[in-house]
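Okay, structure first, notes after.
All protein chains but one are shown at their positions in the complex.
Moving on, here comes chain A:
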Amino acid sequence: MTTTAGTMRKLTYREAVREAIREAMHKDERVFLMGEDVGRYGGCFAVSKGLLEEFGPERIRDTPLAESGFTGAGIGAALGGMRPIVEIMTGNFSLLAADQIINTAAVLLHMSGGQFNVPVVIRLATGGGRQVAAQHSRSLEGWFAHIPGIKVLAPATVNDARGMLWTALEDPDPVLIFENSNLYNMEGPLAVEAGAVDIDRARVRRDGRDITIISYGASLFKALEAAEILAKDGIEVEVVDLRTLRPLDEATFLASVARTHRALVVDEGWRSGSLAAEISARIMEGAFYDLDAPVARLCTAEVPLPYAKHLEEAALPQVAGIVALVKKMVGGHG
């Protein structure tokens, strides 16, 4: 952020998402929010708190507990000219709506010969690290990023949490927004005039010359923290925030790898068949001769996320692990 302090304000990621929803509801009367507990309760992560009072039950809709049901109804409403924001309480429960997302939303435009866009936005809380055990800690965004026909976003910064929603709503295609639940309480700076942002480009969040770390979501901040520590040892890490997981902006990370000659992917997903695997493959295809070291990946241990705090921390990618791996990569071939 280069703006002067006077034009910036601080708010949480949660508040940024809420502001984005509010603004969208004011700007476009076709927009409504639906999902479990989004109304009176204000959302299980308190994102929609206060919106029912402001917009009423027609536009802030508490739905019965049935993910396929309200996702399918959201798709129907989108086909009927609305711009629904469907909140799936957590990405874990998207499994119950997978048929509607993958077999309808993602294919209808194609199967209708270009006739039926599905302009639905689906928001999902994602990620582990909050001690809610295996069934509530999944990171399935990489899995959805496998599916052609949808767009998959992973806003990490407050600015993106604030700005990606409107762009997603204006997009004629179905867009899934994965919000890492560890970020909701994170405070960050936001320009007073902040508004919509693009949803098709990765961003370099920190410049460096020795290695590129490619990450997204909550892991981005672990990468940035590691970069800070490594800088003290004279290792300059460049950090790329993917922002959009489908379609991937490979140009940005390939250009970075071409500068730094080393790449580490930090991804909360499991490594086998993962987004990290895809990025690694793209680097092999697009920047192989620029590499001074094999591409490395730091992912979650391939186990259901443990419930116990120390075990869960051990399973997830952590700052110390990133620091150690980068030192090995840079030192070993420096």
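The rule is simple: a residue touches a chain if its C-beta (ideal position, glycine included) is under 8 Å from a C-beta of that chain, and two chains touch if they have at least 3 such contacts; residues count from 1.
Here, contacts and distances are computed from a predicted model.
Colleague: Leaving aside the chains on screen, match the unshown one to its UniProt name from "3-isopropylmalate dehydratase large subunit", "Penicillin-binding protein A", "Lipid II flippase FtsW" or "Pyruvate dehydrogenase E1 component subunit alpha".
Modeller: "Pyruvate dehydrogenase E1 component subunit alpha"
Colleague: Considering the complete complex, identify which of A:A24, A:A77 or A:I283 is in touch with the unshown chain.
Modeller: Considering all chains, including the one not shown, the answer is A:A77.
Colleague: Of A:D173, A:E225 or A:D290, which residue touches the hidden chain?
Modeller: A:D173
Colleague: Touch as defined at the start, partner being the missing chain; which of A:A46, A:A66 or A:L95 qualifies?
Modeller: Once the missing chain is taken into account, the touching residue is A:A66.
Colleague: Pick from A:S48, A:T90 or A:T104: which residue touches the chain that isn't shown?
Modeller: Final answer for the missing-chain contact: A:T104.
Colleague: Which residues does chain A use to touch the chain missing from this display?
Modeller: 32, 58, 63-64, 66, 68-82, 84, 99-100, 103-104, 108-117, 148-149, 151, 171-173, 200, 247-248, 250-251
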